[in-house]
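Only one protein chain is missing; all other protein chains are in place.
Presenting chain A:
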């Protein structure tokens, strides 16, 4: 396995090894075709998690799982819209 930093990403080095294909696994809370809530809940959980851990001064690395799941599931345009809403303070969810 190779380590790569976000600063200088050489894409030819990001080639994944066999068996390293991890995406969001099956979530028994959302067993249906409709995955809208799965995406939204993980987006909320990520931001709640970072907020709570940052408030305690702890490392927010633990929250990366939620980010992994919601980036896997949410359309990029949705995440962009929610991020903008959070910046403007108009995001409807409770974080």
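Heads up, the rule we're going with is that a contact is a pair of C-beta atoms (placed from the backbone, for glycine too) under 8 Å apart; a residue touches a chain by one contact, two chains touch by 3 or more; residues count from 1.
In the analysis below, contacts and distances are computed from a predicted model.
K.L.:
The hidden chain: which UniProt name fits, "Cytochrome c oxidase subunit 2", "GRX5-glutaredoxin", "Urease accessory protein D" or "Transcription initiation factor TFIID subunit 5"?
P.N.:
Cross-referencing UniProt, the chain left out corresponds to "Cytochrome c oxidase subunit 2".
K.L.:
For chain A, which positions touch the chain that isn't shown here?
P.N.:
9, 11-12, 14-16, 18, 21-26, 33-36, 38-39, 71-77
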